[in-house]
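Only one protein chain is missing; all other protein chains are in place.
Chain nomenclature is as follows: A and B, assigned in order of appearance, with residue numbering initiated at 1 for each chain independently.
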Amino acid sequence: MNLWRETVLVAGKDLRIEARSRVTLQQVLPFGLIVLLLFAFALDPDRGVLKRVAPGLFWVTVLLAALLAVSRAFSIEADNGARDGLRLSGLDGPALFLGKAAAIAVQLLALEVVLALTVVVLYGIELDTLFPLVLATLAATVGVAATGTLYGVLAAGLRVRETLVPLLLLPVVAPVLLGATRAWEAAIDGIPSDAWPWVALLGVFALLYTGIGMLAFGPLLEEA
Amino acid sequence: MRFAEYVITGWVLTGLVIGGYWLWIVRRIRRAERSQGVE
Partner (left out) sequence: MRLLKPQVSRVLGWLALVAVVVLALFGLWGAPPDAVQSDAQRLMYVHVPSAWIAYLAFGVTALGSALWLWPRTRADVWDRLAGASAELGVIFTALTLALGSLWGRPVWGVWWAWDARLVTTAVLFFLYLGYLALRRIPTSPESRAKRCAIAALIAFVDVPIVHFSVNWWRTLHQQATVFNPELDAKIHGVMAFTLWFGVLTFTLVYLYLLDLRYRLLALDEDREERELRAAIAERVAAERPPTPTPTPADRAPGERAPAVPVVEVAPQ
């Protein structure tokens, strides 16, 4: 089988598990919504603060939700020797990586759509110039999914995985938070063309860590 | 010296950190070498 078919196979498996268990839908999404709500408790909705910092709050929420999504993506393989199954499946490391990362990315994108609508409603912002915004979101999501998958497999099988992955992941994706927030800000109430350099940065990040992930996933899976 | 409190704090901190770390390593090396000698 070629890389594409294997990737689709792995991604399909993960997404089907989600379709049946609905954990992302029923647990991670509400978590994201609650975080958005909590920000309003913390930041006094009446003084326009929420509206101004809405892009940042959105992306912080997405990152926190991503931590859960990554944790979930690897806990589904923790039992019943499922990881051994992956190793023995004959599938290539790169394909396994791309498949898992793609599944996480798809789930994150779905989350982001709902969270974005929520931010529009709750914080009162307006999303008009969509094109740079959407591209930035796509690139950022791929970057987060790739790094998340990378750290997820790195910590797979370790008992401290759940506290370790956040500590490892968040510093590394700081540029994604930065770029995505600036891109959104530019698109919403700035000069939309200002978003493009940030989109480029996000794209480079996504490509870089996808590449690293494809190389490192196989060797790391062997250790898990 | 102007800002003496900042300057002195900084230098003392540097000395303590480097010296303290050195001491910590040396003591643990001695302990480890001693236990290795026993075996």
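In the analysis below, contacts are C-beta pairs under 8 Å (C-beta built on N, C-alpha and C of every residue); 3 or more make two chains touch, one makes a residue touch a chain.
Please read all numbers here as calculations on a predicted model, not as lab measurements.
> Looking at the whole complex, which of A:L43, A:L64, A:L127 or A:L164 touches the chain that is not displayed?
Spelled out, the listed residue whose C-beta touches the missing chain is A:L164.
> Touch as defined at the start, partner being the missing chain; which of A:L86, A:L150, A:A187 or A:M214 qualifies?
A:L150
> Decide which residue listed in A:L33, A:I76 or A:V172 touches the omitted chain of the complex.
A:V172
> Provide the residue numbers of subunit B that touch the chain removed from this figure.
Touch set of subunit B with respect to the missing chain: 1-4, 6-7, 9-11, 13-15, 17-18, 21-22, 25-26, 28-29, 32-33, 35-36, 38-39.
> Name every residue on subunit A in touch with the hidden partner chain.
147, 150-151, 154-155, 158, 160, 164, 167-168, 170-172, 174-175, 178-179, 182, 197, 201, 204-205, 208-209, 212, 216, 219-220, 223
The rule is short, and it goes like this: only the chains that are shown with their structure count from here on.
> Taking each chain's centre as the mean of its CA atoms, how far is subunit A from subunit B in angstrom?
So the centroids are 42 Å from each other.
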